[in-house]
Each structure stands twice: as structure tokens, then as C-alpha cells.
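Missing here: one protein chain of the complex. Every other protein chain is in place.
To keep things simple, chains are lettered A and B as they appear, and every chain counts its residues starting from 1.
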Amino acid sequence: MFETENIPHKTIGRIAAIVFIALAVAYGIGGSAIDYSFASDPLGPRVFPVALSVVLGVLGVLYLIRPGTSEGFPSGRLLLRVLAVPAVLVVCVALFEPAGFAISIFLLTLAVAMLFGAPLKWAVAGGIGHAILWWFVFDWLLEVYLPVGLIFG
Amino acid sequence: MIRMFSKSMAGAMILAASMGGAAFAEPTKPECLAGAKPGGGFDLTCRLAANSLLATHEISKPMIVTYMDGGVGVVAYNHVISKRSHDPNLISAASSGSALLIAQGKFGKYDETAVRWLGALGADYGVLVVNASSPYKTLSDLVAAYKADPKSFAVGGGGAIGSQDWMKGSLLAKAAGQPPKEMRYVALEGGGAVLTALEGGHIKVGAGDAAEMVKHHAAGKVRILAVMSPERLPGELADVPTAKEQGFDIEWPIWRGFYVGKDVPDADYQWWVNAFEKLSKTPEFAREREERGLFEYTVLGADFEAQVKSDVSRYKTLASEFGL
């Protein structure tokens, strides 16, 4: 693979391993509590999830013992910028139906472009371009349903 | 297809909001909601209404079919109840499977009284099939064999425990005096998989719908032992006796019909009922219905409301009897 510098980040691996073990426990408990009247097969709906939780638990422990290497998270401003992308996405998706395709997509593409370091002027142009282009392609050309909202109604 | 969908959905929502459902005559933007993916049973139900209403000029604008997949219609049911209960333009597809789910409490938090039931326009019937080379020629043969050795019978159907196909298998077990709980039921993915499993010899009996099995019955690949209808079905199934004729009190109609929101005004509800009433008497409709493999079954308005309620309570009794 196109190797980025693989820093041995054992802590990340360990944290991940603990998360997996916790997940295995929670999933196993959830799995053993599945509500059903009866099953025609001897296993029923609970056995498979419980078995999976055991497997994940074992793998989690193995992983905890030998966490190996991982890329490591960015820090400082870069981390904030990366985390801002999902935040922007959540806001714009929440706006998707009430405000409509054009507005939410414009805001989304504008914000993401700026996070990628585009100058404001270009980002605005890009945002308008994206909103119009995709509306044209999907609604007009491909006739895919998109929420109209406040513009293009 | 989806374009119509787009304009309609937004349009209908605005309309429902602004007019509060004040359409007394023909709906301005008729729409049918199918709680599934295109191509499924609900789609077929919607298309039956959409095509035949237009062909008979009951509506002047084409009826839009929209799709809302999820939980065998639950998502659509919740949507109609919570967001569009006033919308007089909207009818939604349902089947006896919906009533079965309601009876089992698997239809979300709402029961059958949360909507107004409009009418059924056609039905399919349950069937029991065996491989063409199977030694069982009649339902009596099958029941006797099942009774003798229920443990050697793998019964396959296109759905999970509690589904319509499972219920049909359970009716067989019940006829043989065996507990349905102990039936070796194999839940397969749809009628096609049931046929494959029958032909491969993995299951001994298949439960399914008449329309889906008739082609393979006619081609001699499988044998339909009984249809679960009150009378014999027409066409290629005319030679297949009903379960009743063979002395078993087993009926399993699968009606296909519609509901509207709870708060749709009486006048609009009545408009739809009248339209279906007129529609059901036309030859165009009969042709459209037959094309979709459905048999005649028209129950409208108050009769249908009563029918759905009695179905739900019947299913409730069966479900508890079968140990669900």
C-alpha cells in the first residue's frame, strides 16, 4: 500500500482493543436478551450474536496484547479541521429536507472546500457550481428525487 | 418514475398543509404509497390502482406511486399516521400481511385503528406445494404422512416464523393434530427460494402463494396439492381442489388493499370508495387485476374496516394458539 509513515502508536491500538472488548460485552448482553417466542431451528436468534461477541472478545484480548502499529491521529489545528467535516455534514444533512437540496448542498460544499484550504472566493464559486451542477444532473437529467425546499420549488 | 415522485411528494405535503384536505371531488394529486421497494407486492398493489383508475377515467391525472421501504411496510404506516394523516390525495398499499403483523404487535406502536381502511381490490390465496415426483398426491396424503412422522417433514416458506407462509405451514400441522411449534420450518428468502429448495429436495413441502407457484405447477416442476380459497380458482388452477373440498377447514386469502390517514374527511374517503366501487365493475380493471396474478376480491368501505378488524382478531387467536 502507499505507506504513510507508520508510527508505532500502541496506545491507539490499546484503546481500540478496550473499545472492542466493551462492545463485545454489550453486544453479547444485548444478544442474549433478544426477545422471541420460539424458533424452528435449534440455535434460535440468540446463539449467533452471542458467539460473535465471544469471538470479538477473544480477538480484542489478542489485539490488546499485540496492538501492532497504527497511523496515529493528527493533532492541533489539523485535527480540528478534520473533525469539522463531520460536523458540517451533520448540520447540512439536518438542513437537507427543511431548507432543500440547493441551500444545504451549497453550504456543505462551501464549508468543506474552505476546510480543504480553498480561498473564500473560489469556495463560493465552487459551492454555487456544485449546487447547480448536481441539481441539473440528478433532478433534470437523471430524474432522481431531491428535496426542493426553498429554492427550485 | 422518480421525477413524478419528487414533485408529488413535495407538492402533496404543501397541499396537505395548506388546504387541510379540503378536496371534495377528485383528488388533485392522487398518490399511492408503497411501503417497499419497486417490484414488490405493495408496488403491484399501487400499480393496480394507478393504472386502472386512469384507464377507467376515474381520475384524470396519473396517479403517482411513491416508495418508502422499511420493515414490511411499517415505515410507511408510521409515516402516514404521523405526517400525512390529513392528506386526501394519498392512499397506501396494504395486504393481509400487514394485518398479520399488526396482530403480532410487530407493526410499530400503532394498531389497526390508527388509519382508515379503504378497500381491497384483489386477493391471492395460499397454496401447499410438493415436488412433482413427491409420493403425495392429495392434501389428505400429506396430512396423513405428516401425522405419522412430523419429524421427517421439513416445511419451507418464504418468510420467518410468524409470517404468512409459516402460518400456512402451521395450518397443515394443525390439521394433522401436531403442534406448529415443533414443525421443522425452513425460512427461505421468498417464493423463488422455496421452489429451488423443493426442486433440490431440501424441503418436502413448500408454503406459498398461488400466483407465484402456478407457472411452475403448469410446467410440471412442482405439484400444488391444495389452494386455500373458499372456491376453486380459475385458469390453470381449475384442476386443483381447495383444502375445503378435501375435508380440511383451511383458508388463507391474501388480500391486497389500501388505507388512508385517520383524519381524512368522510367526503374524501367516500370519494375513493365510490371510485373503487365503479372501477371494480369494469372489464379494464378485471384485465389489470388478472395481469397481476390476483383473483377477484372486492371489499370496500365499512365492510373492509370490519374485515380488517376481524382479520386482526382472527390472526391474534391463531398466533396465540400457535404459540407466538
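The rule we apply is simple: a residue touches a chain if its C-beta (ideal position, glycine included) is under 8 Å from a C-beta of that chain, and two chains touch if they have at least 3 such contacts.
One rule holds for everything that comes next: contacts and distances are computed from a predicted model.
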In UniProt, the chain not displayed here, chosen among "Acyl-CoA dehydrogenase", "Sulfurtransferase TusA family protein", "Tripartite tricarboxylate transporter TctA" or "Sensor histidine kinase", goes by "Tripartite tricarboxylate transporter TctA"
In the whole complex, of B:Val186, B:Leu279, B:Leu294 or B:Val308, the residue touching the missing chain would be B:Val186
Even though one chain is hidden, which residues of subunit A still touch it in the full complex?
1-2, 4, 12-13, 16, 20, 27, 30-31, 34-45, 48-49, 52, 55-56, 59-60, 62-63, 66, 68-74, 78, 81-82, 85-86, 89-90, 93-94, 96-97, 105, 108-109, 112-118, 122-123, 126-127, 130, 134, 138, 142-146
Provide the residue numbers of subunit B that touch the chain removed from this figure.
1-2, 9, 37-40, 66-72, 74-75, 78, 106, 108, 151, 154, 159-163, 166, 184-190, 192-193, 195-197, 199-203
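Following the convention adopted for this analysis, only the chains that are shown with their structure count from here on.
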Taking the mean of the CA coordinates per chain, how far is subunit A from subunit B in Å?
38
Please name which positions on subunit B make contact with subunit A in the complex.
1-3, 5-6, 9-10, 161-162, 181, 183-187, 323-324
For the complex, give me every residue of subunit A touching subunit B.
37-40, 139, 143-148, 153
